[in-house]
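Handing you a structure now.
All protein chains of the complex are present and in place, except for one that has been dropped.
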Amino acid sequence: MTAKLQLNSDGKIKHFLSIEGFSRAILTEILDAAESYSEMATISSKKVPLLRGKTISNLFFENSTRTRTTFELAATRLSADVLNINISTSATSKGESLLDTIRNLEAMHIDMFVVRHALSGAAQFIAENCAPNISVINAGDGRHAHPTQAMLDMFTIRQHKKKFAGLVVAIVGDILHSRVARSQIQALNILGVNEVRVIAPKTLLPVNVEKLGVVPYQDMQQGLEGVDVVMMLRLQRERMNSALLPSENEYFKCFGLTQEKLKFARPDAIVMHPGPINRGIEIESSVADGEQSVILQQVSNGVAIRMAIMALAMQSGG
Amino acid sequence: MTAKLQLNSDGKIKHFLSIEGFSRAILTEILDAAESYSEMATISSKKVPLLRGKTISNLFFENSTRTRTTFELAATRLSADVLNINISTSATSKGESLLDTIRNLEAMHIDMFVVRHALSGAAQFIAENCAPNISVINAGDGRHAHPTQAMLDMFTIRQHKKKFAGLVVAIVGDILHSRVARSQIQALNILGVNEVRVIAPKTLLPVNVEKLGVVPYQDMQQGLEGVDVVMMLRLQRERMNSALLPSENEYFKCFGLTQEKLKFARPDAIVMHPGPINRGIEIESSVADGEQSVILQQVSNGVAIRMAIMALAMQSGG
Partner (left out) sequence: MTAKLQLNSDGKIKHFLSIEGFSRAILTEILDAAESYSEMATISSKKVPLLRGKTISNLFFENSTRTRTTFELAATRLSADVLNINISTSATSKGESLLDTIRNLEAMHIDMFVVRHALSGAAQFIAENCAPNISVINAGDGRHAHPTQAMLDMFTIRQHKKKFAGLVVAIVGDILHSRVARSQIQALNILGVNEVRVIAPKTLLPVNVEKLGVVPYQDMQQGLEGVDVVMMLRLQRERMNSALLPSENEYFKCFGLTQEKLKFARPDAIVMHPGPINRGIEIESSVADGEQSVILQQVSNGVAIRMAIMALAMQSGG
């Protein structure tokens, strides 16, 4: 259902809510578009007039300076006008419903909503209920999806590995609670990597995780063997108190990525992390800053991929 | 006195502080200008370069995301630069006086202040004390006035009823505390409707309310009979505790606009509300979302009318 919702009648991207349901062709079209924006970032003027006169509203129900910043930069560099709306301080505190807030913003002729929400399905709910000329981008909803993060990760992998076929990719950390991991797994499988592994303590793996199209490991040595790409997840430290996890030290000892453990992977493996990193908890500083790390390239690519997705969604028309 | 302050020596709009004192010709000029901005909103690029190079400062001493947002959009679509200043977190907390804050912003060559303040007369005070080249727009001051809200309401009425002559309009709710109602009553009378009625419990009607140019009613059936336009006010729920009002249920029963009560009005009556609406308190959801409701058109018109007022005030020169 999401799949249909995300495409217009010509099969073009209308909303970007979840990786699920997009074809390999569509994901590849996004990666190709991001390529040109990525090159543009290094020249003197980083702006194109593509979305001049359009208004993009960042609807952040959950605070995230970093993600909001990359979306704001992406929109600004496409010459759109950006309206940041921090919902906790806005009308909803006067008792207005989400739907009323959306109706009001629609009436102000907003062209696109970038939605971040603590509840899974929030972006889809807005896409299902907003005016037909508006596009919705999911900037992270609950435990469900963070599809633009997954796409910038795919872009970074393609930059370094050229193609997806044949790759073995390991995702390490709290798979159970991670919207990033869910979107990454879907994207990797659609783009046709050879194998997706997840490495985590049993308490942080979903039941029947194999059904997502992954091979689970509970041991770093076995899981990292022969791997081309190591994707670390950020450890939500609040889980520590919830009996799902032992101490930080214990976690780092077993699942923290150290130079030593990284040797289990292929010598040309790249190390990724969605940030912000917890140094010494899920990743050793020398690995985060090391030669195999592409973490800061992910950040750069985050702006380019969001420009690509915004531009494609806006060009699909109403 | 406000009247003189609001016009320049050529009789053009200089400040927009209160409906009071403006002529029918001036209000009509604003409505006509808003017409073209309203049409523009639906085309691809919503921007005109009219105020390019101008700086407009939103001086919000009272939080209002919705009103600030429409002013910000209006300014941006006129290509002005917008400076949002949340006064509670700014210099005044360092003990600086309002006048010093204004002097400093003047010195930064701000061209227009959009002022929201909990005290009646704040916008006028600023207009009286600021540099002669600056225009001031009142975005709501205490219980005094909310003139841009009234103008967007007039615009919406004209869209649907074509002319003001002959109309019977009822304003329902807390007339006593409402700056919106005061500005609406003035605008309706200047534009020459046939009759303005106010419907409220006695405790929420000003003493000698007739002097404002209205006919008071304390009963919905009598008050709505033959009415062309029903303008609901937002109920400030904090009044509930102040002995001015019975319970919410009791209020809704007597003064809440239901489909049943709406039948007392003319069959082609339109229903308006300044938002955000309290569903089930002052208005039934099926009425707010019903065929006679023009509430969301009011929001759209809010951007157009503010573009018109800003543009006219800036064109009157220093």
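A and B are the chain letters, set down in written order, and residue numbers restart from 1 in every chain.
Throughout what follows, a residue touches a chain if its C-beta (ideal position, glycine included) is under 8 Å from a C-beta of that chain, and two chains touch if they have at least 3 such contacts.
Only a predicted model underlies this, so the values are computations on that prediction, with no experimental measurement involved.
> Can you say which of A:L50, A:L73, A:L98 or A:L119 touches the chain missing from this structure?
In the complete complex, the chain left out is touched by residue A:L73.
> Could I get the residues of chain B that touch the absent chain, sorted low to high?
Where chain B meets the chain not shown: residues 52-55, 81, 83, 85, 89-91, 94-97, 100, 103-104, 106-109.
> Name every residue on chain A in touch with the hidden partner chain.
Chain A touches the missing chain through residues 41-42, 44-47, 63, 65-66, 69-70, 72-73, 76-77, 237, 275-279, 296-297, 299-300, 302-303.
FYI, only the chains that are shown with their structure count from here on.
> Can you compute the centre-to-centre distance for chain A and chain B, using the mean CA position of each chain? Integer Å is fine.
For chain A versus chain B, the centre distance works out to 42 Å.
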